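These notes concern the structure reproduced below.
Left out: one protein chain. Kept in place: all the others.
Presenting chain A:
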Amino acid sequence: MSTSTAAAVAAASSPAQPTGAHLGHTSLNIDSLRDLARKELVNVLDSDHGVEKIYHLQPGPLETDCKNLIYICRPQVNYMKYIAEHIHTHTKDSRAGSYTYSLFFVPRRTALCEKVLEDEGVFGEITKGEYHLDLIPLEDDVLSLEWDSTFKELYLEQDTTSIYYAAKALMRLQGIYGLFPRILGKGDYSKALCDMMLRMRREMAVDDLDASQTMQLSQNIDSLIIIDRSVDLVTPLCTQLTYEGLIDEIFHIKNSFVEVDASLASAASAPPGGGSGSGTQSSATAPTGKKKKVPLNGGDKLFDELRDLNFAVVGGLLNKVAKRINADYEERHNAKTVPQIRQFIVKMGGLAAEHQSLRLHTALAEEIMNYTMTDDFNRILEVQQNVVAGIATNKEPEYIEEMINKQAPLVQVLRLLCLYSLVNSGLKPKQFEFFKREILETYGFEHIQTLENLRRLGMLTKQTTTKNTYGLVRRSLSLIVDEVNEHAPNDISYVYSGYAPLSVRLVQCVVQRGKDNKQPGGPGGKGSGIAGGNGWKGFEDVLRMLPGRTFDETQRVDDGQPRPSKRMNGQPRVSLVFFLGGCTFTEISATRFLASQEGGQRDFVICTTQILNGNTLVDSLVQKVPDLHASA
């Protein structure tokens, strides 16, 4: 039968991650989540069907020979308009014949989208369905809802849709892994998320009494820690200094893929040149300017090793690996007998893959190096570190002014300016007016809206008090650590070369209880039970200084059964850390570092609404205007 089918996909990354044989970092079996998502996708596409072509959903007419179209997209208004446009052009074109349209919403259909389809007059043309994909396992220890616009949506527009989806997703996790015995968190929206989860649990009792009664406390997850992005806006504004973080800053990692110059990527995909590194033919072959997508995930062993390290040590490590691979190749000369040769051949497959990955990462590291060597990068970094450390002088605002005068990218300017404002509880009135005017006159008057957005979020404000809250927080949580050993770090502050991300420090507060409660950053921090632990105790004063509510809820199973045994033998306990409103790769690295400090006693699984960095965060708040000249 010639009933060909095409699928148009938007903003729903496929759960079929190329993870290979990458086994779990954590004791949770994330595969069950992956399988579920994959199975449902097959149902959606009805795999026997044979999807012939896949298109990206974008504006403009869709030209295809396929008569059965399946759309898979987020329930977003703009996508509905694209689809409506496709249908309108098809109906207008009398030669086109009849199409059938199916639309699968990820994760659910909404009244809003149906209204838009109705307004566009195409509602009746489309068969609608749902693909319940919520948390996407980016890694075995990172789950993300991958909603790009959460930060803006939640904090600027105060649209709490993402909280609802987050709660639904967490409920599903509880369905798989059991109830989280304890839910702790900081921030008003964190609290809202927690409340919604508790309410959903009560309502679930309504839906399915049996299920709620049989739902046990989780055997390995002992806590859920929710950190609201609004509690810590400073961290994402700082330049990330880990390997993965820098890749994100420079190339922007999207759905765990990075788009790089084709020449970089081809260096990676070129076959290893037999002997010692003789593969330099790559850069000449591919024309520059073309982009290529490269996956970045734990399946790549070398990347797994490098991703969380401070970039300062990456070069040396790459060097070492290169030498080792070379030595391994040289071994072939020692292979004299047939069995020895065969053994080498067997080994070579692995070597080739390693070699390939080495090429990619050497190329990436070089690119990053080129960037980090520039004066601009270093001056921005210096300003940043001074501001965060509170040793700011006149020089910092002066440098920001210079950046504006040089018409540096607005996002860069705002990133630094907001950081300055946040740390100093606002700008002095005169300074505030000055910078606002400079920005409007240099970047255009549409940014009245941008500035209003930043003001509303408290990211760029006029100083009203001389009390420096941030300074107090910085001191009591020892956010600044002077002596940082990037090679053998003993504190999470290594990720920013001396600044410990506040968000992760808060997680540390709950999880680790050092000899001295006030100093969670101490190297001797030892794990203790969360479920029965003290929660936020000892940190009340600091928490009071930070915005939003602090909470600590306990979930019980009311069937009178004894609580589950402390933990299964040898299985580390797991804390789920949910970054509501997004988190950076650096924060993920820092959280992983916390786990490494626990010596196998505790694992962390990081959940987030999306992965962000300073650029994407600020950029989402910048007012865009259509370029009238483009059409003029």
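One rule holds in what follows: contacts are C-beta pairs under 8 Å (C-beta built on N, C-alpha and C of every residue); 3 or more make two chains touch, one makes a residue touch a chain; residues count from 1.
Everything that follows uses one rule, which is that contacts and distances are computed from a predicted model.
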Handout entry: Missing subunit (named according to UniProt) among the choices "Trafficking protein particle complex subunit 11", "Chloride conductance regulatory protein ICln", "Geranylgeranyl transferase type-2 subunit alpha" or "Probable vacuolar protein sorting-associated protein 16 homolog"
Key = "Probable vacuolar protein sorting-associated protein 16 homolog"
Handout entry: Listed residues A:E130, A:E401, A:D552 or A:D619, member touching the removed chain
Key = A:E401
Exercise for the section: From the listed residues A:G60, A:P339 or A:P626, report the one that touches the chain absent from this view. Expected result: A:P626
Practice task
Identify the residue among A:T91, A:T442, A:S478 or A:N534 that touches the chain left out of the display.
Solution key: A:T442
Fill in the blank from the handout: Among A:V116, A:L264 or A:L580, contact with the omitted chain is made only by A:V116
Exercise for the section: Decide which residue listed in A:T64, A:T160, A:Q463 or A:S478 touches the omitted chain of the complex. Expected result: A:T160
Practice task
Could you list which residues of chain A touch the chain missing from the display?
Solution key: 1-3, 46, 48-49, 67, 75, 77-78, 98, 100, 108, 110-112, 115-116, 119, 124, 127, 153, 157-161, 163-164, 167, 192, 196, 199, 202-203, 205-210, 375, 401-402, 404-407, 433, 436-438, 440-446, 448-449, 452, 623, 625-629, 631-632
